[in-house]
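Every protein chain of the complex appears in place save one, which is left out.
This part shows subunit A:
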Amino acid sequence: MSLSPVEGVALAEIESTGAGPEKKGLVGRSPGQLVWARLRRDRTALVSGIVLAVFILAALAAPLLQRLYGVSPSQQFGDLLDSTGMPLGYVGGVSGDHWFGLEPGLGRDIFIRMIYGIRTSLLIALGAALVTTTIGVVLGIVAGYLGGVVDSVIMWVTDVALAMPFLIFALAVVPTFSLRFYGPRDAVPTWFAVTTLIVVFAAFGWTGTARLVRGQVVSLREREFVEAARASGAGLGHMLFRQLLPNIWAPILVAFSLAVPSYVTGEAALSFLGVGLPESVPSFGRMIYRSIDYLQTDPAYVFFPGVTIFALVLAFNLFGDALRDALDPKSSR
């Protein structure tokens, strides 16, 4: 039997405290430090963490990469396409100048569009995850701690939000929304499309977090340290955010890190269905949507964005799992 990562940590701790010299041997470690130590020892977490870091860095440094790469996302290379609009060369026109080839038809560079696509995807996904987690945490913690009527009302609203079909709602609301503020012929600005998407995700996404947090708080509410704070005269804000919240960071973090990839795919799905971002904005969903037409004639166009989005989502999910294991030393894996 090999040691599980957790046992490994425990052993390492014993060794370090037992063998080390007295002066630096017994250093108290906060729960956060223990989690960090466990996470660093987990190979899955390490690999997925590095992949994520690369993606995030690429997204942040997109303009810099554009300068180094020397191609802008809207630049068209018509001379590298043949008369039918297919890129010349092999594998969709992969070359030293265009690493992932060119788009058929418009002849735009796929690599730099993907870099910008990661930027849009992560912006929307992180924004939506942040908003939904905040709403979910606040509603869940209030419902769980106060209980009674407040709890019932919040949970009814949650049930209603859960019962709404997200996709149909999104398909109906997003175009209506942009029509309400911009005419049918005006170009919808990017910031507006992005905000609409985040709002739509937020309107539905908070339910899971709210339920999760509520459950955690209900189990914590009767603990004696909560009663001790109440007996000392602590107010509601102190109870919720000083006493309870620090104890439920772990599930919240995990829920957050698992929500991000679902919004990445969600944005791609909505853009694919044509209600997401405008054509001018580089995005994964758009790229895959357009590439489907060329599935047989130019498979490379589907391949590169597809693999990238797959890697991004997988890395996020694996990292979320690893984080959960690190935060909960009692879990068996």
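Keep in mind that, in the parts below, a residue touches a chain if its C-beta (ideal position, glycine included) is under 8 Å from a C-beta of that chain, and two chains touch if they have at least 3 such contacts; residues count from 1.
In the analysis below, contacts and distances are computed from a predicted model.
Q: If you had to name the missing chain as UniProt does, which of "Cytochrome c1", "Cysteine desulfurase", "Peptide/nickel transport system ATP-binding protein" or "Signal transduction histidine kinase" would it be?
A: The correct option from "Cytochrome c1", "Cysteine desulfurase", "Peptide/nickel transport system ATP-binding protein" or "Signal transduction histidine kinase" is "Peptide/nickel transport system ATP-binding protein", the UniProt name of the unshown chain.
Q: Sort through A:159, A:186, A:227 or A:279 and give me the one touching the missing partner chain.
A: A:227
Q: In the complete assembly, which of A:44, A:247 or A:317 touches the absent chain?
A: With A:44, A:247 or A:317 as choices, the missing chain is touched by A:247.
Q: What residues on subunit A make contact with the chain left out of this view?
A: 28, 30-31, 223-225, 227-235, 238, 243, 246-247, 249
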